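Here the complex is missing one protein chain, while the rest keep their positions.
Let's turn to subunit A:
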Amino acid sequence: MHLYHVTLQPPTHINQVVLGKFSGTKVQEMVLARSSRLELIRPDPDSGKLLTVLTHDVFGTIRSLAAIRLTGSSKDYIIVGSDSGRLVILEYNPGANRFDRVIMETFGKTGIRRTVPGQYLAADPRGRVLMVAAPEKHKFVYMLTRDANSVLAISSPIEAHKAHTLVFDCVALDMGFENPVFACLEVDYGEAEDRPDEPVDKVLTYYELDLGLNHVVRKWSDTVDRDANLLVPLPGRALVDAVPEGPSGVLVCSKNYITYRHQDVPAHRVPIPQRTPTKEDRGVLIVAAAVYKSKGTFFVMLQSEVGDLYKLTVDYEGDQVTDLCIQYFDTVPTAVGLCILDNGCLFVASEFGNHMLYQFEQLGDNDDVPQYHSSKSDESDPLAPTVLEPRELTNLAPIDEMESLAPLLDTTILNLANEDTPQVYALCGRGAQSSFKVLRHGLEINEIAVSALPGHPQAIWSTKLTATDPYDSYIVVSFTDATLVLAIGETVEEVTDSGLLTNKPTLVVQQIGPNALVQVHPQGYRLIQADKRVSEWRPPAHQVVTHAVANERQLVLGLSSGEVVYFELDATGQLAEFDRTTEFGEDITALSLALAPPGQQRTPFLAVGLADSTVRIISLEPHNCLDALAMQALSDVPSSLCLVEMADRETDPHLTTLYLYTGLRNGVLIRTSVDHVSGQLAETRTRFLGSQPVQLCRVVTNGVPAVLALSSRPWLSYVYQSRTRLAPLAYEALVYAGAFRSEPCAEGLVAIADDTLRILNVERLGTPLNQAAVPLQCTPRRTIHHPVHNQFVVYETDHLPDGTPGSATNPAWTSCLRIINPLSGETSWMHQFDPDEAAFGMGLVIFSSEATEPASPLILVGAARGFSQTTQKSLAAFIYAFRFNADGTTLELLHKTEVDEIPRVIIPFQGRALVGMGPLLRIYDLGKRKMLRKCQSRAIPNSIVTLQAVGSRIIIGDLQESIHFALYRPQENRIAVFADDTLPRWITATHLLDYNTVAGGDRFGNLFVLRLPTEISQKIDNDATGNLLYHEKGYLQGAANKLTPLAHFYVGDTITSLQRATLVVGGREVLVYTTLLGAIGALIPLTSKADVDFFQTLETHLRSEAPPLCGRDHITYRSTYVPVKAVIDGDLCEQFALLATSAKDGIAEDLDRTPGEIAKKIEDMRTMYAF
């Protein structure tokens, strides 16, 4: 068995964010780390929304990011601390839109280890040095210089190690051009071991790099609060005699206090305003901070863990701080990183839930919230009564939201809405940000305007009036017997003086030449000059124009006789008819011309679709004008054609490929590449779009051409980061559409749907899934679909960190159960469990002991009261039994049974309930007053987390000890484990692939497939006595038989659900996984040996030709815990598209194929099985 791994949706959470000018222009950008992906985003200068410029999978875990700018330069470099044991410095290359690795320096072992640096990064604000530190002991300082060719170079590492020292945070101070200093928050645990009776101090230590001696010294060290967790460096002075921009030094954030510390100056301390006083030992923790400098002043934005923002200002005279002033600012989602941009925006990279971009409305100067000053705070009463009222946003206004699924806790993939493809029903978010999300494959559409049109419009165009116009002026709508012309301004209004004929339908409208407009109608064309002079052309008698196509310099008309007439713009601005026509003897069904290449007279090819189910490429060059160059036979009559130059070779943006898109009457879209010189057709890709004939329209996305294909559903074929993608739009079916350029919407679409005019905008081209969310009350844990009534049952459980387990007044848990309709999103029923009770498991079971018709399913919920997370013990555990009412919209509580352990997993099993509770596996039947225990097994070592049943076989996933196969024998009423795994795996999700094969995912991010050998399976099943089951001698301290691993793969993120699903129409089933951090991926089974060989060879080549950017070896990354086995990484294969042409050719030669064929094969894997 071989599997092919593709990521359907990359992780959506952000674990690091850094602000800088990475393009080297004035535009501020942000680099995000999403576990193994680097992403560059920038706010769109027009709309202010966030644009994803580039994402790149580095095949390694990114742990820290920093930006550094060399003195005198205007461009920031990106420093990456990852699990590669290497220091990597990247440069963003805006021309080619990629990250280039400038420096890679090995300093330690690979992997995320205690003493290997990479966890902390600090870069000197003047760009001279950087420090990379580990959680314990190791710290390296590197000096940055430029070599003779002004290329970035770094020195050998200078060690600043200190044994037995834990680092809590590490920042670089702003020391101007004096010796660079790094501040670290440290604890020496060696002292704690030597002198166990004394309290351990946390110290703030300054490490100074003596630039003259190339040596790091511990310059200063002083005790700070024991619970300090974060350092915020303050600005300093650039030069000794310059006006200081700040006092330098650091803010030490600890629970409840902010303290200013610096060498040789007095400390200043200010309390953090907090909501209702928290438990004594909890305090308020600062989780994120951002310093904003402007024109010699600065302020600090701090965020507490509940999301409250504080503005902190520092008064200083010379280098001496006189006062710290803190005030409550606003409340936003809790962040992992804050960025204050120069354009007055605040980017909040949320730890869970959607990431937000806010605009500063004001800086809190006129706020009436109390301010707290360090100069006035009283040391004798350290916890000042700093009560804070959280309020609606006052100082900030949201502008944009980046959707995030993290934490993604459970999913179900089903087609409940009866669409072409199934929907993903996902439980996302935590606490108050929890939601039930419906994800669909499709690009999100922003509807800008909808306006009604009279009659039944057939086609629509939007056109400018002169070649130099930046925006469109007219929208032209064609009806069966008339044409409507609308002018675009503040409002859209009908115009009558456009010169266009309005009493005839229009076949095409095109701006042509420098400032003319051409309109084609069935009785000829009409060329309207800027001064409204009109010239017309009529077809020969008894013929009408049936099809027309035009670009800026050329016009082609298809006549009812099957002839094609060709016109070209001459020097006088008139259209000159080519003196020969060509006849095909078949009806013309479609025509297409590419756009005229800039600076050239014409595009050399015309595509003609004919009723004999062929498409032909016709030359338009003068020497062989209207000669056929190539022909392609099709499966049906072409209904629409589109020739378009796609910029899908981003290694060189000027290299484009000419593609012929053919839409067929049977709903199939064909894409063929056209040779630029000979016009020959090659590399055909076919895709079924829907039941309607395909209509194609040329549009623009991200500044490059794209094609909109309209069938029973609209699709967009576009180029995104060197990959051509075809994705449906999350919108209703469109009749006709075209590109629309206006000031507020530079890349819009104008379309007809439902006899109305729509102006639309495609958003977030990089996000293949669009989402609809239903808010929930607290963190959803698991969901079950009720197949008869189409309802989802969800239970939500939250731990309250302030609470005490077992206390009724201050409970530690809150939990509820609800029924959600997946289509309407409405909650039809909800049950709040008693305070301090928490639901931990749920199952939908139909009991055979109940002789009701039709069978009525029960929801069983496993719950615990007074559960303590530290001891993992509860005061009591229960199974709740709920019964559905007749229409499945509500549940009724039948009874509550007290049990010994917390039931974490419940499944139906032979008309009874199989319950995994801690290490116990039990079978329960339904009684009148309580659940009745029927059978028990104690064969599982730790705690049962997943159960699957097939026949009498039970597949058990243990918390730590991987998968166990067990058999239930009704004769003896006994459950016995007969096979287990040889590796300890911390199972989080399992899915049964067949009777003997199970796929699973674990907490550390591994995906694996295990199989019970067939002979053992048969032996156990055929054993009538049960002797093999009960009396076989155990092997390797476990069951007698062992499972064989078939496949193993490291995903890099905790697996939260696994299931089989068919993701595309007519495709085969794939194994879909979801991860905690919001990624969705699929494992596609490869069916032929040839494919396996091909992809394995390709993968090997790519590992050497395109080694991962951050220095982690691809094969060792995918083998982080267990060597990768029988899984090919499609994500790596897809990086083939990013290679330089020479590298592609080299690989292609080795594989005995052309680069185009390889690209097609990689693309096919996605389009055939996934998206």
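Convention: contacts are C-beta pairs under 8 Å (C-beta built on N, C-alpha and C of every residue); 3 or more make two chains touch, one makes a residue touch a chain; residues count from 1.
In the analysis below, contacts and distances are computed from a predicted model.
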Name of the absent chain as recorded in UniProt (options "ARM repeat-containing protein", "Splicing factor subunit", "Gpi16 subunit GPI transamidase component" or "Lysine--tRNA ligase"): "Splicing factor subunit"
Absent-chain contact - pick from A:Asp174, A:Glu245 or A:Glu351: A:Glu351
Hidden partner chain, touching residue among A:Glu39, A:Asp83, A:Glu245 or A:Glu568: A:Asp83
Touch criterion as defined above, residue of A:Pro94, A:Pro157, A:Pro370 or A:Gly431 at the omitted chain: A:Gly431
Listed residues A:Leu51, A:Leu70, A:Leu152 or A:Ala192, member touching the removed chain: A:Ala192
Option from A:Tyr77, A:Phe168, A:Phe182 or A:Phe833 whose C-beta touches the chain left out: A:Phe168
Hidden partner chain, touching residue among A:Asn15, A:Gln28, A:Ser84 or A:Thr701: A:Asn15
Hidden partner interface residues of subunit A, rising order: 13, 15, 35, 61, 63, 83, 112-115, 118-119, 135-137, 163, 166, 168, 187, 189, 192-193, 196, 200, 227, 229-230, 285-288, 305, 334, 336, 351-352, 406-407, 409, 430-431, 779, 798-801, 869, 1003-1005, 1052-1054, 1075-1077
